[in-house]
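One structure is given here, and the rest of the page talks about it.
As you look at this complex, bear in mind that one protein chain is not there, while each of the others sits in place.
On to chain A.
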Amino acid sequence: MRDVVTGAPGILDVSGLSIARNGKALLDVPHLCLDGPGPTLILGPNGAGKSLLLRCLHGLIQPDRGRVCQNGAVLNARHKARQAMVFQSPVLLRRSVAANLDFVLKRRSMPRAERKHRIESLLDEGGLGGKARQPARSLSGGEAQRLAILRALALDPETLFLDEPTSALDPSATQMIERMILRASERGVRIVMVTHDIGQARRLASDIVMMQAGRVVEHGKAMQVLEAPESDESRRYLAGGLVT
């Protein structure tokens, strides 16, 4: 279990959030406050609404009802500019590794010399130092996901959302990515991450949101949720039982 880390960046507060399609509730979260000091991991079976919640928090999907607030104010463009998201399958621009990072740094209006320096330090951080000129689409799965995380971090985000970033990776690639996530968290970036991997939650989470059928069935300190879950759904999921 991971110790509590330093830093308490932008608090995310959800109230009355709901999304329904064809009469079926896909997401129904009356209240959720993500104010823990370290990474928040969202756990739950397929179709639990984890990715949907993540997209609502990042403003990629507008809920039918309810709102998302950051630091007490309704999520706005200024907040979104300080958020970044990494997807399950990394979406890399059809450019070189360095150009993928340069793209976001340019958007931040960073001067050319500073961009060059920042790209070098980011690539070193992600272990991609020798691959700056390589086409990004020719990277391996692990390298591609590391580049996607570096690109997100290049935005200097207050909050970083990750949607199952290691689901298709081997243990070694997963470990490298987990280290990057922890380093970002230690620097004060709020991490909100979706995973299926209970081991990963054990390694990374400061607090855990357990979801099922579009609802939050439990939210609490990682130790508490993992060792003494309060809800039946959490207990079944953590025991590896079938949760429907």
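In the analysis below, contacts are C-beta pairs under 8 Å (C-beta built on N, C-alpha and C of every residue); 3 or more make two chains touch, one makes a residue touch a chain; residues count from 1.
By our rule, contacts and distances are computed from a predicted model.
Visitor: Could you tell me which of "Sulfite oxidase-like oxidoreductase", "SGNH/GDSL hydrolase family protein", "Tungstate transport system permease protein" or "Multisubunit potassium/proton antiporter PhaE subunit" is the UniProt name of the chain missing from the displayed complex?
Guide: Result for the unshown chain: "Tungstate transport system permease protein".
Visitor: Give the residue, chosen from A:Ala25, A:Leu93, A:Ala168 or A:Leu182, that touches the chain omitted from the document.
Guide: Hidden-chain contact among the options goes to A:Leu93.
Visitor: For the chain left out of this view, which of A:Arg118, A:Arg137, A:Arg215 or A:Arg236 touches it?
Guide: Of the listed residues, the one touching the omitted chain is A:Arg137.
Visitor: With respect to the chain omitted from the figure, which of A:Ile11, A:Leu60 or A:Ala132 is a touching residue?
Guide: A:Leu60
Visitor: So one chain is hidden, and I want to know which residue out of A:Leu34, A:Leu53 or A:Val104 touches that hidden chain in the complete assembly.
Guide: Spelled out, the listed residue whose C-beta touches the missing chain is A:Val104.
Visitor: On chain A, where is the contact patch with the chain that was removed from view?
Guide: Here the touching residues of chain A are 55, 58, 60, 77, 80-81, 83-85, 87, 91, 93-95, 103-104, 107, 135-138, 155.
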